[in-house]
Structures are given as C-alpha cells and as structure tokens.
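With one protein chain held back, the other chains of the complex are shown just where they sit.
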Amino acid sequence: MALRAALRSKCGLTGRLSQLSSCSNHGRVCVAQRRNNSTSPKIKVDFDQSTGVAVMRMQSPPVNSLSLDFLTELCINLEKLEMDKSCRGLIITSSQPKVFSAGLDIMEMYGKSPERCGEFWKAVQEMWLKLYSSNMITIAAINGSSPAGGCLMSLTCDYRIMADNPRYSIGLNETQLGIVAPFWFKDTMVNTVGHRTTEMALELGLLYSSSEALKIGLVDQLVPEDQVLTTATQTMTKWLAIPDHARQITKSMMRKPTIDKLTSNREADIQNFVSFITKDSIQKSLRMYLEMLKKRKS
Amino acid sequence: MALRAALRSKCGLTGRLSQLSSCSNHGRVCVAQRRNNSTSPKIKVDFDQSTGVAVMRMQSPPVNSLSLDFLTELCINLEKLEMDKSCRGLIITSSQPKVFSAGLDIMEMYGKSPERCGEFWKAVQEMWLKLYSSNMITIAAINGSSPAGGCLMSLTCDYRIMADNPRYSIGLNETQLGIVAPFWFKDTMVNTVGHRTTEMALELGLLYSSSEALKIGLVDQLVPEDQVLTTATQTMTKWLAIPDHARQITKSMMRKPTIDKLTSNREADIQNFVSFITKDSIQKSLRMYLEMLKKRKS
Partner (left out) sequence: MALRAALRSKCGLTGRLSQLSSCSNHGRVCVAQRRNNSTSPKIKVDFDQSTGVAVMRMQSPPVNSLSLDFLTELCINLEKLEMDKSCRGLIITSSQPKVFSAGLDIMEMYGKSPERCGEFWKAVQEMWLKLYSSNMITIAAINGSSPAGGCLMSLTCDYRIMADNPRYSIGLNETQLGIVAPFWFKDTMVNTVGHRTTEMALELGLLYSSSEALKIGLVDQLVPEDQVLTTATQTMTKWLAIPDHARQITKSMMRKPTIDKLTSNREADIQNFVSFITKDSIQKSLRMYLEMLKKRKS
C-alpha cells in the first residue's frame, strides 16, 4: 500500500524514481558502481574570499541522493568551511536539473547489514548536526524538488529560497513509503512551520508545491528559477551585515535545545533506525517498491 | 459576573442554554430522569467492514452534553473500535440539530459530592486520552456548535471539517463561566493553533464562528452543512491511503509528550478539579448561572 500511495503521489518522487530507474538493471551492483565513481566529487564548493561566501553545489547524478558516500563528502566539506573563519556564509544548491535533492538513498536501506545501516544513519545524523548548528549563515537555493532528506537539508538553513515552479515539490513524505521521519526531522519541521502543520504533513507524508510551501512557511521566498542563486547571493549580503558573534549566539540559543535532544540520544536513535529498517516487513515494502520501479521503467 | 458575561456572549452557549432550559423545571430531578433514560444509547456507531471506517453519531438530546453516562458510553464504544484491527478510521458527528456537543454537562459539576465529581473528571480524562492517542484516523464532522468540551473532542481528531454556518461556534469558553480549562485542554489547543492564539482565546473564553475558526486553524475545512459527512468520508479515503503503521508511529511521536503530561499527573489533576469545582464560590457561580437560565426560560 505504501508503494501504491507513493506512486499515486502526483509529485516529488520523480527524482527518486529516475534515480532508481537508472539503476534498475543492476540492482545492488549499481551501488558498487557508484562507489567506484566516488572519485568524481559529488559536491563542488566555490568559496569567494572577497565576500566570505561559499556556494556548495550538489552534483551527484541523477538526483543528489543522500548516499553514505555523498553524506561523507558533504560533511567533510562542511567541516572545512566551518573551520575557515573567513567563510561567513554558505549557499547550498543543486547542479542537477529539476531536483535539489531526492533525499536519503533508498539503496542504503535495502538489503544492507545492520552495521552498514547504522553507519549510514550516523552519517545522516552528522549531516543534520553540522548544518543545523552551523555558525555560518546558511541559505538553501532550492532549484528543484526537495522531498524527504532533501527537505530536511533545506529546513536546517537560516533561509530558504525556492524556484517558483509548480512542478517542484518539497516535504517530509516518509510515511508515504511506509517509513517514519525520526524525531529530529520532526523537531526541525515543527520549529519551522509549527506543531499542527507538521502533524498533518508527517501523518500524510505531504509534498507541497512551491506555492503551497511558501504559504505554510516551509520556504521563505519564491523566485523565478533562473534567479534562485542570484537572490540567494543578494539575501546573503543582508545577513552578512549583522555582526557574526551576536547572530551566532542567537542562532545557537534558538536551536540548541533541539540539537541537544539528538546529541544526547544519538546511539539510541541509530539503534532505533537499524531495528526498524531491517525488519522483514519494512524490507519487503522496500523490495516491492524497487520492483515496481523496475516494472515502471521497462 | 461570569453569568452576565456568559449571557452577553453572542454565540456558542445556545446549546448549553437549551439543554439547561429543558431541565429548568426539574433541577436535579432532571439528571435522575436522564439517568433513567440511559438505556437508550447516547452513541450510535455504524461500522463499514468494507471500508474499515466507523461513523460515530452522538445522539443525546438535546445537545450531546458530556455527562458521566455519555462519557462512559463513548469510551466503551471507542475501546471496542480501537481493539477491532479492521477498524482503521473513525468519523465523529452529531445526530442533534445545530450542535456537535455542548461540552461538559454542568449538572455533573453542581451540587455533587467530591467523589462523584472525581468520577466525572476521570471520565473526561479518559475520553481525551482515548481520542488523542487513538491509532485510528479520527475525523471530526462538526455539524453544529462545539463549545468547551465539544471543542476539545474536535481538537483530538486528526482532521476537522465544520459546517459553514456563521451561527455555529467553536472554542474553549470556560473562563466565561468562571471556570478554567485544564492544562491538557490548553496543550491540545496550543498544539493546534499555537501559543498566542490559545492564550488570548482561553483568557477571554472566546467562541469563534466557523469562518473565524478556519482562519486561526481551529478547524481545517468548511463545507456546506449538508456536505459535512460526505466530505469527511472523502477525506478519510485520502488518509486511508497512508500505511497505518507509519502513520500511527508518526501520530504517537507528535502527541506522546502531551499525553504523558496527563497520564503522569492524572490523580493530581482530578484532585485539582474536585477542590476547585466544589469551592463555595464556584458552586455559587454555577447556581446563579442555573437560576438565570430558569428565569430566561420562564
């Protein structure tokens, strides 16, 4: 039923579908292939010393899925920028057409050992912790669809600019796949759009069009697609005018309680994820989902 | 003063007024009469095995007041449905004209022994706990006014559809009667409409017209009165498309902290209610209120 629901969903999983389709003839081999490809960087960072602003482009074809390799590379880059005191602002965007990020790589959750699943989940946590607690000004330039983990990445930023395109969607749609957004995904969304909107969005696994997302406050601003990055750059200038020290303390004050909830429960959260995702019923759901994608492709 | 304030209130107590008027020549005898009538069910449940959806109609004339008998019957029915794994969704509506539920039965709070008051309050808690933590998809089909406890029932549901009728009102108006919505009524409202709206609504005991209720998010949707139930049924179909397991875990994650606050303080909350409601000053307020209703009637 999760599968049918997901396929019925009029938007948002396009990215993931195309990703999976592209692997459909190879199954798990495809993962190995991608790992072999991991020498070509999945993340491209351009840092402008004169402005103190870095632009991070996600460039992992086809849909910037958050695989373990991707997350590891992302975190290494974030750490470098965070430690460079001359870098004050970070704009995150996508080099892939039509998608910001399709979210967690489903191949990392299917048919993997508990150890590997745990390693993967730790990397997801790490990405969130690094982004949500960043001392940098972070702006999401959302130039395509952004379901699930892609939405989470956007939510960690200080400001969200999305392409004004009704075909792009954003949201935490985990329940549609029969899985559950963990408490810190939920907390991040509650902090952004409030309790009630989050409750309904997560129970139904809602994906919002860009204009709906603006209306509920899931994104802050819509601009024509070709202006997403320039608007992000202009917005950054406004944020850079604020003294870093005061802004950073303020940001930490707003986010620390949410961050502390994960840091003090990190291991339990990993165990929780591993025991859930390795369940026969969940693995069966994922297998059916992948098989349906193969059929769709052929 | 509470009484004058309540009578000045332009809307929402109609239901309660008419209920009390109908008893006004009998006083407490009326309660006894109603108890003798308790063999005729106050709750009617139609469960459609083919869809997995139950419709629960409140049919306790005149205004579906939440008496101890009513609450007991309601809870028994809820428990039955909850335990029936084939029942996935529940629509709650009213068979009484113009009113969803007038809320807590004031006759249960006036001139009663502390023991009886405590028993009553425990039933109110039980109703809230069962509804707010239900594993079923719960939709309120609010086809009439829904003050106080009636509003609380609506707030426990996953989705609220209200008749688009400016004469129907909804809200937690306890302060207008000189009594206080307990912390878990408050928490449920904060979870729905946020802290500030709740603060002002509870301090003033505000009752909102259906369109005002939609505007502040107290209900999710308005439809013409004769389409409330059909819309609820259509909406249910959308919710049924989501895998139960993922939806239930998500719902629990959203609501558990609020529920835990009451379950870990249940006895203290009962004591608190009993000592408040049995105060001479509060009983005097309730007596004056009832007397004013009698005069109004005659």
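Structural remarks
In order of appearance the chains are A and B, and numbering begins at 1 in each one.
One rule holds in what follows: contacts are C-beta pairs under 8 Å (C-beta built on N, C-alpha and C of every residue); 3 or more make two chains touch, one makes a residue touch a chain.
Keep in mind the model is a prediction, meaning the values are calculated, not measured.
The residue touching the chain not shown here, chosen from B:Gly52, B:Gly103, B:Gly150 or B:Gly178, is B:Gly178. Touching the missing chain, out of B:Ser134, B:Ser154, B:Thr198 or B:Thr250, is residue B:Thr198.
In the full complex, chain B touches the omitted chain through residues 1-2, 4-5, 8, 174-181, 183, 186, 194-196, 198-200, 202-205, 281, 285.
In the full complex, chain A makes contact with the omitted chain through residues 158-159, 190-194, 217, 220, 238-239, 241-243, 245-247, 249-251, 253-255.
Quick note on the criterion: only the chains that are shown with their structure count from here on.
If you average the CA atoms of chain A and of chain B, the two centres end up 40 Å from each other.
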